[in-house]
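Here the complex is missing a single protein chain, while all its other protein chains stay put.
Chains: A and B, in written order; residue numbering restarts at 1 for each.
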Amino acid sequence: MIEAIRARVAEKLKELDGVIGLRRSPEGVAPYLFHTEEELAELVLEPRYPMSSVVRLLQKRHPAARFGVVARGCDVRALVEMAKRNQVDPERLYIIGFTCTAEEAEACHCADPAPNVTGWPQAEVIGTPVAAGSPNPMVAEYAQMPRAERWAFWQQQFKKCIKCYGCRNICPVCFCESCALEDPLWVEPGVMAPPFPMYHMIKAMHMSNRCVACRQCELTCPAHIPLTVLYDLIRQDVENLMGYVPGADLEALPPVPLTLADAPIDLDVE
Amino acid sequence: MVASHVLTGKERGAKIIVIDPREIQMSRLADIYLRPWPGTDVAWLNGIMNVIINEGLADTAFVEERTEGFDELRQVVMEYPPEKVEQIAGIPADGLRAAARMYAQTKPAAILYAMGITQHTTGTDNVKTCANLAMLTGNVGVPGSGVNPLRGQNNVQGACDLGGLPNVYPGYQVVTIPDVKAKYEAAWGVEGMSGKLGLTVTEMIEAADKGDVRAIYVMGENPMLSDPDLNHARHCLEALDFLVVQDIFMTETAALADVVLPGASYLEKDGTFTNTDRRIQRVRKAVEAPGQAKADWEIICDLARAMGAPGFEFASPAAVMEEVVVTTPIYGGVSYDRLEAVEGLQWPVPTADHPGTPYLHKGKFSRGVGKFNPVQYQAAAELPDEEYPLILTTGRMMFHFHTGTMTRRTEKLEQEAPEPYVEIHPDDAQRIGLNGGKRVRVSSRRGAIEVAVRVTSTIRPGVVFIPFHYVEGPANALTHAALDPIAGIPEFKVCAVRVEPV
Partner (left out) sequence: MDYKNVRTTCIYCGCGCTLNVQVADGEVVGILPCPEHPISRGSLCIKGWNAAEFATHPDRLRVPLIRREGGFEEASWEEALALVAERLGAIRDDSGPDSIGFFTSAKCTNEENYLLQKLARAVIKTNNVDHCARL
């Protein structure tokens, strides 16, 4: 697989201003902008980094450049959601998608371990899709709990939060310059653990129509809070009630308006 | 991030005991939380050992095989039954018993502490007492056990390892031993080095006042906010004939200097740091320094050249490390090539093929058998009285680092915690008559500051807390410069203050 990807990236480098991927240098693995074929011996696929955020950053810095990106399924879903919110320009991004392995799909409880590039102007996928991973058992366990217990469960979990903002910073679909989590109107600053449930509720509501189930928030949480249990349930609700699956379709508009102009009610906005 | 590993432990079934005058976040997740008076650590630690010995919970095999001095220890701790400890430390006797049982019966058990144990006039005694407790229960030299000091500043460990101390060369080789001095004179190609102990930071500042020290060269420190009894420290530094400060910002200390040299930040230079678990890790240059600023290592080499001194012709920090390893046995096997690995290297790493040492005292103590050093409780140097009825304890908070030179210039951190404050218990607040007032004046025998007030039951009644990061409300204007007689560490954790509404 990796050889096939390297060959395709080498090909694409000829026409693009660079390809974003993971590079293993002597220091270790991290995102990198590849320019030459020689560097591609160092292209790798693991561990996970928020590739869509790197794409956004580089596209903003270089408004005319055309980049490529080596992306797994959740990276592509994140790019799709970012594109809908004008944070990534699909016209200037070539996606070289690759399928996750069965082990990876299982470890992530991933429902959709292959990139879905339908509708993306220029893209290809390398590899054969594997079956979905089994669902996260904690979600089912949680769903069994009576309401009062659920509250107590989250109360206990969020007591551990050290307000690192890591779950937000790593999120591949978070991008606002001014974040409600840092607005003293909503969340009292400097309190540790951050006020329950406001801090986490705001985050969850803002994720409701865009969480792409990449699990990076949970992986980066120093307090080991099972954040994706919360987000999986919200995703289920949004899918069941509104028929929306984030990242699945570049054309589908999110059920929650993206701008005030889209709002289905009359707003007296000056 | 150490706490994150503690949480991993808890998820795997480990028990957590928190003993802290302030109800910290970890205490809400703890199995047992006890709240002593600041400055009574020896008393309650002895009390825990009293229970362990009396209830037959000591690891007798370990004590017999690997330690000496048990009888002396027993004698001392027998003077600390839990009821007496309750009188001294304010910890309920039953709580202390429960903690003692849990600690002794759970194997392995680790003791983790930070400055709460060390910043006392009895800091050395406190550390010895922790070591006694670990040895008594056989919690030494096994993974997951031991006495684990958590260091506040990122490279305190490295600064000590590399000889930034008045009594030792790099690798803790004592300056007063003639052979060691001779070894360094040979290595550095000089003669006539000093064989006497040098002065500590606090002693140098004191000596400046008397005129015995006339010049001080400061690299990246800010004693004008971090030292105890600031008014006095300022007076002393002003008495100097010559003060040089090398830093990245115009700190409170740099503002007093005769010459200020612009250094590079960690993002602008190469090097290594050694973290709290003795792990040597790389610092890598990411960008160029602003303006004419230069890396501190370059500045020192340039200065040596200006003084006409040979031995500082280094092309890079890697070359400096090559010289370090020759004379520093604990770093003997370190090289930048080996440090490429993400996990770094944990010293002692004596040779190039040695894998490093994840934990110390495995199978054997450095000195052979472990010696119990029993100590008696001694009260803090300054206790509350009628005039100054509350105990002030100082410390850090999550959002800022040390004197705030860097974090207070970071918007995302400053917006979380923009101003100094004092934490006070509701009972004390009521007694003082704060009546919802937002600001208070806190004074001690050394100075007074005005800060915001936070009324909270997470602090013990009778105790107030102020973080020391803020120049506009410097906690160290109040603190007491009384020192631990051995370590020379000031008693930042206990002094007497008065709080009044303004």
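As a convention for this text, a contact is a pair of C-beta atoms (placed from the backbone, for glycine too) under 8 Å apart; a residue touches a chain by one contact, two chains touch by 3 or more.
Keep in mind it's a predicted model, so treat the numbers as computed, not measured.
Within the complete assembly, B:V260 is the residue of B:V260, B:A381, B:V440 or B:V494 that touches the hidden chain.
From the options B:P290, B:P426 or B:P485, the residue with contact to the unseen chain in the full assembly is B:P290. Considering B:Y33, B:F70, B:Y103 or B:F273, the position touching the chain not shown turns out to be B:F273 (whole complex). Across B:H235, B:R409 or B:K438, the residue that sits in touch with the chain not pictured is B:R409. Against the chain not shown here, subunit A presents residues 17-18, 20, 23, 27-33, 35, 47-50, 54, 57-58, 61-62, 65, 162-166, 169-170, 219-222.
FYI, only the chains that are shown with their structure count from here on.
Distance between chain centres (mean CA atoms), subunit A to subunit B: 40 Å.
Subunit B makes touch with subunit A in their complex at residues 1, 3-4, 7-8, 11, 25, 28-29, 282, 284, 340, 342, 398-399, 412, 415-418.
Contact residues on subunit A toward subunit B in their complex (touch as defined above): 26-28, 159-160, 162-163, 165, 182, 189-190, 192-193, 222-224.
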